[in-house]
Every structure is written in C-alpha cells, then in structure tokens.
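Presenting chain A:
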Amino acid sequence: MKRALDLVLLIAAGLIAWEAMHLAAPFALTSPAESVAKAWAMVLSPAFWPHAAETAKAFAYALLLAVGGGLALGLSLGLNRTSAEVAEPIMISAYSLPKVTLYPVILLIFGLGLPAKIAFGTIHGIIPVAIFAMNAVRNVAPVHFKTARVLRLTRWQTLATVVVPGALPEIVSGLRIGFSVTLLGVLIGEMFASQRGVGYVLMAAIGVHDVPTIMATIVLLGIVAVSASAFLLWLDHRLHHRAA
Partner candidate 1 sequence: MTAALRTEAVAAPGDGGSAVHARMRGVTRVYGDAATGVRALAEIDLDLRRGEFYSVIGPSGCGKSTLLDVLAGLSRPTTGTIEFEGRALTGVPDGIGVVFQEDASFAWLTVADNIAFGLRRAGVEPAEVARRLDYALRLMGLVDFAKSYPAQLSGGMRQRVCIARTLVMQPRMILLDEPFGALDAQTRLIMGDELLKVWRETGATVLLITHALDEAAMLSDRIGIMSARPGRIIEEVVTHWPRERDSRIAAEHSFGDITTRLWSVLREESLKSVRLGGGA
Partner candidate 2 sequence: MSRVGLLRLLVVGGFVVALEVLCRTGVISKLVLLAPSDMAVHLVRVLMSRKADADILESLTDVVLAVVLSVIGGFTIGAMIHSFPRLRRAIDPFLASYYALPFFAFYPLFIVLFGLGRGAIVAIGVLFGIVAMIISTLTAFDRIPRVLVRTASVYRMGPVEAALRVKLPSAIPFLFTGFKLAIAYAFIGVIAAEFIMATSGLGYSISYAFNNFDNGTMYGLMLFVIVLVTVVNAVFHAMERRLLRRWGR
C-alpha cells in the first residue's frame, strides 16, 4: 500500500513541476491538462490512426528482426568462450556508435519508406539484445554444462532445457532495453525518412513550432513506452525471483 502511495506522490510531484515549467515558459511548454486534452483529441481524430498504424507496423517488424537476430547472434557467440571474449568489446563499441551517422547509408541502400524505418529500428535494437544474450549465456555456470554432458543431452536439448531457462532473466533485461531502443530508432527514422508515422507527425509539429501537438505526441508515446516497460519490468522481476 505504501508503495502505491509513493508512486502517486511521485507522479503528483512530476505534474506539479511540469505545471510550474509551463507557467514559467508558456510558449515552450503546454500545461499537463492541455497536453492530455490535446492527446485525447488526437486519439479521437481519424487522421491520427494511419500514422500510428504505420509506426506500429514498422516497429513490429523491426522488433522481430532485432530480437530474433540479437538472440541468434548473442546465444551463438556466448556458447563459445573465445568468441564471446573476442566479440564483447566490438559489440560494445558498435553500441556506442551514434547510429544516426549510419542513416545516410541506410537511406542509400533502402531508399525512403518502410524498409528504411525497419532498418533503423533493427540496427538500434539488435546490439543490446545480442550483448545481454551473450552475457546471459556466459553467466550460465559451467557446472550446468557439465551436468548436461553427463546426462548426454544433445546440443539442442542442452540449449532448450539448460541454457535458455538459466539465461532467461538476463535475456529479458536485454529485451527490455531492446524494445525501448528499437522504438526510438523507428521514431527517429520516421522523422526524416518518411511522410507517415508518429515520428513524422512529431517532426512536422517541431517544424511549425506547434507546441500542443509536440507535447501531446510525447504524452502518447510516453504512455505506450512506460506501460510496455512496466510490463517487461514486471516480467523481469518475476523471472529473477524465480531464478534467485
């Protein structure tokens, strides 16, 4: 009960700070009430939903590729000790690269439109998923592998019954980050590679300094991002407690 109260207090504090900033700079920020009202209006307007659908489509594909590719990469690299050691700094370097600098290459390869957006999302998400999956496998204690060999399990059986369950909590942590970052990649991609999608709506609003729309879009994106993240966090905790 105390925890729920704390959450309410925290959100209330955030809203008060927001209102204060709005009062201090009315042209840069709309009030919480106005932003939510505008967001609601957007949700109700029929013009918004094609954009949302576009973003959702691109995001779904990108997530599939990022997670699938990331897991495949991370799990296979993690099973071999040398490959994991060799790959780690390379992957971390790739992670800290401003992927924005690769965008021109992607546009040149895919042209404008949906494939480019999917590509943006994928390159953002694939690396953290891979890094976490790789570390998750590395952290599976060697004694488990020995046990699997004693039980004469095949490679696939070992993977399914020993490796994945043991590595699952950390893999889910990677998925959490991968989810957020893939969404970010898709949105950024939409901001200049597309004439459709929520990212585009945001960019257009920024261009004409339409502050209410900017704030409303942020509110909507925030709600989606926070709920998804909260769900994945809950999943994360459930798995970690089970593993612990």
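Here is the rule we use: a contact is a pair of C-beta atoms (placed from the backbone, for glycine too) under 8 Å apart; a residue touches a chain by one contact, two chains touch by 3 or more; residues count from 1.
A quick word on the picks: all candidates are chains of the complex that A comes from, given by their letters.
For clarity, every value in this text was computed on a predicted model and none was experimentally measured.
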Complex member in contact with chain A (any copy), out of 1 or 2: 2
Candidate 2-touching residues of chain A, taken from the complex the two chains share: 2-3, 6-7, 9-10, 25, 27-29, 82, 85-87, 89-90, 92-93, 95-105, 107-109, 176-177, 179-181, 183-184, 187-188, 191-192, 199, 202, 206, 209, 211, 214, 217-218, 221-222, 225-226, 228-230, 233
